[in-house]
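Note sheet for the following structure.
Omission of a single protein chain aside, the complex is shown with its protein chains in their original locations.
Right, subunit A next:
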Amino acid sequence: MTYTNRADGSQINQPTARAQTGAHSGKTQVNRLAGGQIDQQSSINFSFDGKQYQGHPGDTLASALLANNVRLMARSFKYHRPRGVLTSDSAEPNALVELRTGARQEPNTRATTAELFDGLVAKSQNRSPSLKYDFMAINDRFSNFLTAGFYYKTFMWPVSFWEKIYEPIIRKAAGLGSLSLEEDPDEYDKGFLHCDLLVVGGGPSGLSAALTAGRAGAQVILADEDYLFGGRLNGETFGIGEQSGQDWVAATVAELHSLPNVRCMSRTTVNGAYDHGIYSAVERVSDHLPVPPEGKPRQILWRIYSKRTLLCAGAIERPIAFENNDRPGIMLASAMRDYANRWAVTAAHKVAIFTNNDDGHRTAVDLIAKGVKVAAVIDTRADAPRIADCELLAGAQVIDTSGRLGLKFIKVRLADGSERSIECGALGVSGGWNPNVHMTCHQRGRPIWNEQISAFVPGEDSIPGMTVAGAANGDFSTAAALETGSAQAVAALGDLGIKTSKIDLPQAEDAPVNIQPFWHVRHGKGRAWLDQQNDVTVKDVKLAHQENYRSVEHLKRYTTLGMATDQGKTSNMGGLAIMAELTGQSIPETGTTIFRPPYSPVAMGTWGGRARGKDFHPVRETPSHKWALENGASFVEVGNWLRVQWFSQPGETHWRESVDREVRAVRASVGVCDVTTLGKIDIQGTDAAPFLNTVYANAFAKLAVGKTRYGLMLREDGNAMDDGTTARLSEHHFVMTTTTANAVEVYRHMEFVRQCLFPDMDVQLISTTEAWAQYAVAGPNSRKLLQKIVDPEFDLSNEGFEFMACREITVCGGLRARLFRISFSGELAYEIAVPTRYGDALFRRIMEAGKEFDVVAYGTEALGVMRIEKGHAAGNELNGTITALNLGMGRMVSKKKDSIGSTMSEREGMNLPDALNMVGFKPVNSADKVTAGGHLMTKGTPVDAEHDQGYVTSACYSPILNSSIGLGFLKDGANRMGEIVSLVSPVTNLNVDVEVVNPQFVDPEGVRVRA
């Protein structure tokens, strides 16, 4: 058969290849070979850039595209150079594509790891209008200007150009793929796993280790990023014992699956090594399917707790840099071998190999066996061995290539210095192998140079509890991988007290490493690529050196070498080897940059898991929530709580109408507000009173049983921490309330005082915030209303239950409840609490009983207006820099006792004569507004920080005073009543005159609360 339109442009008759071609491949898959771990009996359809293709189950997008003779898959980031695959795995720098459409569109996915499914839609990225004709490829012509440091040097001036001109252009050019901007319809999960031994990587060493540990009965997790276990065995033709490599893998995996103590996780990338044996892993549950199965997540982020970990992550082949080494068709020799052996694909029917080590020759051997013509093996070593049955060019180097959208010719400089052009559609390059040390460096471990294999291997004890086996440790042969995997598993289990011995190891390939280090070809002035994803060349490294960015960390930042999504898996080593050459240091002296998690990119959705949308954080609903929903409530988030902000009644069109109505109704008759969210702490014990004396600045020891007191809590530095009321229900039983915002912190602080400072006080604390539903019932008719709720044996008269009284009572015919006569609004008011499960019923009962008084439910806005009218400090005032003195409570801080913060609050700087005092403000012109956040200036002084007199913390419109009012802090404010000061905000051009007034706008004598 004659192949047309072939990658290498040739038209040759190749009956052997024809004979081996799968029966169902049809004419489109011109590069499909026979065999492979794919199902050639069935075909699946997919599209790339709108064109329809066919592949087989078991293909990746990359292998299927190559089978269809598509070598050009992407454009590079900076220069928009045409690019194809470099690898066959997750290290891929080039072939990043967009998968799927609509809301599931996913950018920057490696074609080399994307499993093919029927109907897959893939698109290339970073090109316009098409891969073949890309306008931005003009950048390539200007590459002399776009070298390393270009951005740093060019966009420095003029300064004003940055925001308006440079940044928008750069933003437009930056990035590769695009987002759908639609919500991801899939779910992502998080999960937790525990094991004795975590085996990272399911190649020969990992399988051998898992089998050893599994047979010993240990709890084992075996994780591999690939969808097939086997690692390199899938891409090689090695036998193991009497079996083929793939059969041995299948038998081993079958046995592992039969062991209930072993969990085999394919499509699972272990991404990071964290402290104390904790590892993160991403399982791609449904990425290989068009849509996740019902009830299944797309991906799971696992947190794995392991007692021991064995890293069997294999090795990554490294390329050699030479001029124009980035053309589609040029790839790692191992990738070429993987495509042929595992996926039965060749990128072209005439290929060549460029290597500095024996392993590269294997590719030639395997491809020849598959019927692919190998034009030559070019080996940099003068004494290169003849291994494959094809032409060997020893002591030769590839010095240049040609082919605009794909490789057509390579130019070779032979040992004698003469040059020769060789026609080929693909070139396999092998510069040796780097053990995959990535994860051993996650806790700042440093790899060490191994001269024998010319590569870095993991340092000793890089991560506590982790050992390394197989190629990841520099033991490259299959026999060594099997041996070390089993041996390290035995050792790891031994640490855990599980005695076992190595498995019987089958015969396997045991070739020695034979390599002569060779990093880049010295020839000409063209560009030789190191980091293909970030378009970093050998020249860029030289420039970095010339400009003195010589440490590897500087080199990385200056050139962006290794900073792309592949983190330089195939490029870092080359870059630092060249820097070593330039500085005259050895490679180990030059060192590596630090590897950090995650090992491979993780989708944002996976990090987020289920915590998105309404599940972003838990929601706490108050006991009256249902009633509020039925009655026009608008809610506000207060931490996790949903509180009612106001209730809209029919006809009300603006929130202020609702709030003003609620305030007027409370002050005129009665209103109810759900205050359950305030923190409640139950305090019991014979030392409960002295304990409260310690945590509160004011005295509590002598508080009478049946009484409630306002308490101010300071931090040890003397600033106010929180305030609230505490009721003494009996001699040794108190109930404290805290602000909603500080409930958690106050409880934590009190436990600190109890356990760390006074460990032998007899006092116990428990948070009862969610145990009691609590409602404020406020207004002149609140007593009358509550008399209809509280059981009649309890006297609610002013004499029988005076201001600040508290009592355990019953309501509604015997339900236990607590009643406090406390007031935040300044009106006659109570707070009534019942066990939470009765909260909804009580709220409805109160609203029903209150009808005759026109009772209203009110929200946090009305609550806020009334407390500002009454001059009560709240969260806005307790801002962390405010002392008791500032609040006008300086005298409350008892000097007769030790309390938290009392000593430090005596500091000179906190007691200056012009200290801030909390005061009230009213606009001089009633049309003006008091604005919270504005600063205060003495009239006629310059508006600057030096003359600052204080600031406004809270402001609102008072429907009672028909004016805007505010609270705030003013220097020596207590002595400046009646003064007119300027309220300014230079940011918003605010400048109004306000009068300093008593912060208690309403009922300053406190008559109403005692009514």
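Assume contacts are C-beta pairs under 8 Å (C-beta built on N, C-alpha and C of every residue); 3 or more make two chains touch, one makes a residue touch a chain; residues count from 1.
To be clear about the criterion, contacts and distances are computed from a predicted model.
Determine which name in "ABC-2 family transporter protein", "Sarcosine oxidase subunit delta", "Riboflavin transport system permease protein RibX" or "Beta-ketoacyl-ACP synthase" the UniProt entry assigns to the undisplayed chain of the complex.
Of the names offered in "ABC-2 family transporter protein", "Sarcosine oxidase subunit delta", "Riboflavin transport system permease protein RibX" or "Beta-ketoacyl-ACP synthase", the absent chain's UniProt record gives "Sarcosine oxidase subunit delta".
Tell me which residue among A:Glu163, A:Asp416, A:Asp760 or A:Glu799 touches the hidden chain in the full complex.
Here the residue in touch with the unshown chain is A:Asp760.
With the full complex in mind, choose from A:Thr252, A:Ser902, A:Asn917 or A:Thr931 the residue touching the hidden chain.
Once the missing chain is taken into account, the touching residue is A:Ser902.
Kindly state which of the options A:His276, A:Lys499, A:Lys851 or A:Lys939 is in contact with the chain not pictured.
A:His276
Spell out, residue by residue, where the missing chain touches subunit A.
Residue positions of subunit A that touch the missing chain: 274-278, 305, 443, 464, 716-717, 744, 748, 751-752, 755-761, 898, 902-904, 906-907.
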